[in-house]
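Only one protein chain is missing; all other protein chains are in place.
Per-chain numbering from 1; labels A and B assigned in written order.
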Amino acid sequence: MERLEDAVLDGNAIGGLLNEVFGTEMTTAVGTCGSCGMVAQVAELAVYLPRLGTVVRCRNCGAALMVFVQVRGVTCVDLRGLAQLT
Amino acid sequence: MSPISRGFHRRHEADEPPGRVPPGQYVTSDFPVLSAGPTPHTRLGDWTFSIEGGRSPASWSWTEFQALPAETITVDIHCVTRWSKLDTTWKGVSLDTLLAAVSYDAPYVLAFCDGGYTTNLPVADLTGGKAWVAYSYDGGPLQAEHGGPARLLVPHLYFWKSAKWVRGLRLRDVDEPGFWEMYGYHMYGDPWREQRYAGD
Partner (left out) sequence: MARAAVRGRLNDPGGGSPRPPRLAWQTATVDSVADETPKVRTLSLSVPDWAGHQAGQHLDVRLTAEDGYRAERSYSIASAPGEPVAITVERLDDGEVSPYLTEELRPGDEIELRGPIGGYFVWDPVGADARAPLLLLAGGSGVVPLRAMLRHRARVGSSVPVRMLYSARSLAEVIYRAELAQPADGVEVIYTLTREQPPGWTGYARRADQAMIAGVAWPVAREPLAYVCGPTNFVEGVAADLVALGYPPLKVKTERFGATGTP
């Protein structure tokens, strides 16, 4: 069975999902954490995939930056944890 | 129109004891770990369980919590991602015991946890021998990856309601959606009526 530590991925793992949501390649987009100000490329953020949804977190403070849940063909996107995404 | 993948099928085929498993579920002998964030590691000396928002809020330290009457129960658990695990054994304190220490008349709670996770439940689904704060699984201390030192255990609802790393309940007059509920998961989550998503 999968060890939990190995289950934490990075933004590369959701490149397809991000493309679907934003309409373009986003792993090189730069995000600023709304909680601690840490700046990082999306590819470097911590990605959790508990199968209920996708949670993208700041590696510095753990705050949830982006949450994606796909239900019945509709994707719910919560970007409130980000101060900025460029 | 997606092409059908010749010869591909779900990993698990139906062969479950009829009536034992809710619709759309398969039985696993694994105990999958699904997590929305890093595993918290709260020191027992810092751990408390609180019930807030009633007329007389209550809080227990780990030592106080361990001194409460506890039960050992064996239950089936059902995850919304379709796996069910039968005959799991837990030890914990009944929510009847905990709620009896508080004076309240609120109909709902929001459970809150280390790491920020929340989930909402009706108080009526926590009382009457239906829910526990569990600190032991399968005869040993509940491991951190499965929600230890203590998690909520509400086996008659989908397992996302059995919040890991639970630290308390906030009594509420309204049914306020928790973490997954905000994003479209069902507010109640009855596996027998297959209430996975809002609108089910």
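As a convention for this text, a residue touches a chain if its C-beta (ideal position, glycine included) is under 8 Å from a C-beta of that chain, and two chains touch if they have at least 3 such contacts.
These numbers come from a predicted model, not from an experiment.
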Option touching the unshown chain, where A:Ala13, A:Met38 or A:Ala63 are the choices: A:Ala13
Chain A, residues in touch with the chain not shown (by the definition above): 1-3, 5-13, 15-16, 19-20, 22-29, 34, 41-44, 49, 79-86
Sites on chain B contacted by the missing partner chain, in the whole complex: 2-11, 30
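The criterion applied here is as follows: only the chains that are shown with their structure count from here on.
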Residues on chain B engaged by chain A in the complex (per definition of touch): 30-39, 80-81, 115-116, 145, 160, 180, 182-185, 197-198
Chain B-facing residues of chain A, complex: 1-2, 4, 7-8, 46, 48, 50-53, 55, 57, 62, 64, 67, 69, 71-72, 74, 76, 78
